[in-house]
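One chain of protein is taken out of this complex; the other chains stay put.
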């Protein structure tokens, strides 16, 4: 587990797809690299190439545990092994499925009656245990415990003749959160659940190939397009299936159909804005940076800091890099209304703590967070310090961070959080610790008590109303706030407890 | 590819199984190590362990490319990861299924309605393409191109309720060569095709566990029992299914049923005696060493060497280590009938050429076989030299070997082979080069011409009749000699050409 | 080479030392981890342990190429292999000595008449070629081409009896930049050249051991103390030798002597303040953060930005993370004097580009800097953008960064640098490209021309006088600015050209 996210909810996965470029694997490599923050446990790329010798398409696969830069260290993988002008890629955190089973690394690939099939999935299906049970009863075998595998079976078992119809058929049966990229022998399909829980965007690049051709791209976040100079076209809509084929590269348009005829209200994951997505991404049609700044502003408005002695110098510090933007919003808003606080860099974060960093068991230090953070003492000493962070999960890292700050000798320490207390599990793709490990639950939601636990002079969270006020609301936007509120927009399969069987 | 077998047919695979010992993984490790010669490309071990937390069995899996000693180098794998008192293991060469696809490494494991399932397979199914096609039409997806995967699907799709019935149902549908070890959550099943192409034996060990318990073992060759001090009980019979469960460890007996009601004539692979199996194994109920010695004797009887000058000293040399035993038989028989030839060690073989030995592309040497063999010059010089080998496939290594021997200055060089010319492909589990790469085909079966190609003074093969005369014939023993005769005892699926799709 | 520093001067090395704690290796591990930014090519730890069996001390060594987290991934190295209560550690960039020669990884260790000896060196000796030549004439052999090796020979060849006298004798002969940690069997010695080019600090920790003992530490930067909760005591003074032995842990004091009797004016490397050191470190007795902020302020004062249209919104962006602090200073100072610029996060930096990141040779992208940086488009669009950076070396990265910013559609782009143009090589431990690769030289120091090369509306550097005005001047502080001015405070050995022999 990455030290980086030890006390943060873990998002599960980034997807990426390419259609129409002979260097599809390379584009996917960069697209996954730019989305590394969404999944650091494993990664895979699958390409499709027509092989005239066998007169059909061949899928080339490379998957492994680790970071993108580690997995594709041998550049021949990208330039020689993973040939073909279509590709699908995936970075993963485990959600359903055991983390250490190599078979769970996506994209999953199979052969069925209509050819090869690869699937990359971001999200979490809420009815997959029920479907899996039904399929098993019918004689189906499973390689993994992953929810994604049922999608492949449903496609293969569809009675429809046409492949796109088979896919639509399959997707109409699954519920929950899914942003998918599916690759057949000669088509790239992007699909998103009715609620649009997770982001999914369409990009393209003109004059991509030597002969001036057009290439299409699919990514979870638009930073996947930026790194390869592709342009963002639009989001895949909730409930939409987008089909990209050779025709698309000629007409410049993609085919669009709907999973279900009915449309429903979306339920975008609000945590994507709070923490998951990169600030330089556009998700759900909006700039993350902008939203995150507004979170800081609304927090400043509603939960200002009142130092005991009004004459004291008040400095506001970010927790790099996740609360950088929100902290700037907090400071601007405070000062706009007559406040006089100063933005400071009070915490320095080391970026050399890699994914596999291990602290020796007989460790000599008390405060483990020092491996990652250090204070700029001159900045903190004798001042009233306000720490702005995006969220508190277990509370352990926040507590150690407060201890670290206090060692620098501030007069007071205040903690402000740009989201409400997290109290409920997510069933749509985030990986929180079990509810009783959440500090908000341990303290029965008593914010004062949580503050005492952290050892701060004051602690305040953004209220849920102010959170909703901070995110875009136009055009029918609507959000899932289940981890704060416990209100789940899509019903959960009662068997949907964590499945631990590795095989 | 192992340098060792560059010019030999490659057998495909060893299987091993354990029931009834808490250190099942360790036993499997040794059982696979002793059978390393049957497959050096990859290896896997799967164990089954009851997990009270989830109230069901868990399968633990470790598989990788490489040799057994490389794959399980971390001893924790054997003592901590692969827990459980049942295990199934596999060493592989690729036959069906692309060699470099990690998913093809066996045992294959899946989850289906009745629990976990692991399968290790030695052999080659002759009707799997037909079955795969049917299954695909019914909506089944395939992870690999391996013939073994269809067995799993057939078990899962059986309409039978009882698991053993499901297995019997599945096995009754497949044809060709299969020596199988199947592990369910709590049973170990061994099964062998009607023809008994490949060997498969049952072993046991009394007082195996601290509390005096009985443990059962399954192995391709009995050397797998020797290394762990287990005793060989009997062969799994052609067409037999043996079921080992908790009951067996109490009663000391295993359940036996038949795949089909009818019995058929066996067709043991005669090449197992000629080259594949270790000389210290018992297969098809007989000592390989004994048979191999008889091959040498019959060769000496029927194809003696006549030096041009009868006064010359005649020495006979083996090609270490594959023709060691046959060469001794050849010498004994020759001298018994008044001949006067001397057994000598004329070729020294280096055992430091590992599995992955690579000769630099701009290699500085002409005779590549020198990496593996060197001559003892004093022994060969000025003498009439007879080289006894077990088989000739492509002929390239034999030719280089002859050149090497001739550099040592012998008066004449004669070549004797303890099997007939190989002219036909094997569809039951051996991996020969394509027919037109076989030197016997290149020379249209003209033995004189092959001898000229090798550069020897005389070349003789054992005749097929004399071959059959060398192998045990009692108790209804019967052999497949298709690679020599072209007569295939089991019909071949017409689609059964090499499938190269990796996915 | 770390992508991070591709267009930055590379500092060479961090040193660390521990005396008086049984977990010395663990402390060193953290001390090196906190100083990873000073050297990412290789790292080593040497500990000293008394072995009663041989009645003398044993040195335990582990060194390798790579990052600290990679090299000591096996925690047994720290807790079992590297035993002893004294340790010396080193992170390296190559300066003298070929980068890829494993023997050059420090600490260097040897055995000589008085026991074991280990040396870790940050800096560059200016007369080592002359000394090496003399030593070779006397029959000395060299394992490496590193300047550090001569120090070991000089100690061993000293005519003095006492070990500390031998070390003083040796240090009195070398010239140039050296911050050293030397470990003998039972003493830890820290020493710094007369000019004090590179930082070197003394730390300690009370109640460090279970029995309340005192432990001493040596580090290049004080962040090495922070991570292990040790306190910063003072700097090793220019020209000082500090000796720590068992006595020190009882008295709480260290012995101090001088290399030469005369004191000289220091010449602290001013680039340590501009770029090398971490902002949370104290070096040369002062907070780097404070100095770096002042650099930004002085730049704002002397080189303000004048947008063409005064009504335009002006935003100032940092280049994360190296110019974060200076940018804040720049903005504060500008607004203090009536300016109205806004600090923004306009560039997002990816921290997943590891040390060994390789871009495929047939790379599909034009702007390589996109792997590392992306823009927050909404922030930049239509605004006047001021980029504040710490230095420009080759200019290639800066140019690509400007292109990247311009793609986001700003109205104007201005570039401000918190140091003067770099025109001269460093002979005291920094590793610049050759002079003709420096963009300041390519443009003959014509700032307008450099700005055109970068493609900005205006470019300004901090003047050398304003640079000196930004750094602490009290207590006889004095700086080396040779890379800007060409004035070298210590004469350079005329043979001191890059030595490329690997052996």
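We call the chains A, B and C, going by the order they appear; numbering starts again at 1 in every chain.
The rule is simple: a contact is a pair of C-beta atoms (placed from the backbone, for glycine too) under 8 Å apart; a residue touches a chain by one contact, two chains touch by 3 or more.
Fair warning: this is a prediction, and the values are worked out from it, not measured in the lab.
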Contact partners of the omitted chain among those displayed are B, C
Of B:56, B:133, B:308 or B:365, the residue touching the omitted chain is B:365
The one of C:36, C:145, C:398 or C:470 in touch with the missing chain is C:145
Filtering C:12, C:129, C:153 or C:394 for touch with the omitted chain leaves C:153
Among the options B:16, B:30, B:93 or B:112, the absent chain makes contact with B:30
Missing-chain contacts on chain C, rising order, are 46, 54, 56, 58-61, 101-103, 109-113, 116-117, 136-137, 139-143, 145, 152-153, 156-158, 500-503
Note that chain B touches the absent chain at residues 21, 23, 26-27, 29-30, 33-34, 36-37, 40, 67-70, 73, 75, 78-79, 223, 226-229, 278-280, 287, 289-290, 320-321, 324-325, 328, 343-345, 348, 350-354, 356-358, 360-367, 370-371, 374-379
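Criterion: only the chains that are shown with their structure count from here on.
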Overlap of the chain A and chain C neighbour lists contains none
CA centroids of chain A and chain B: separation to the nearest Å works out as 49
Whole-angstrom distance, CA centroid of chain B to CA centroid of chain C, is 61
For chain B, residue numbers touching 2 or more other chains are none
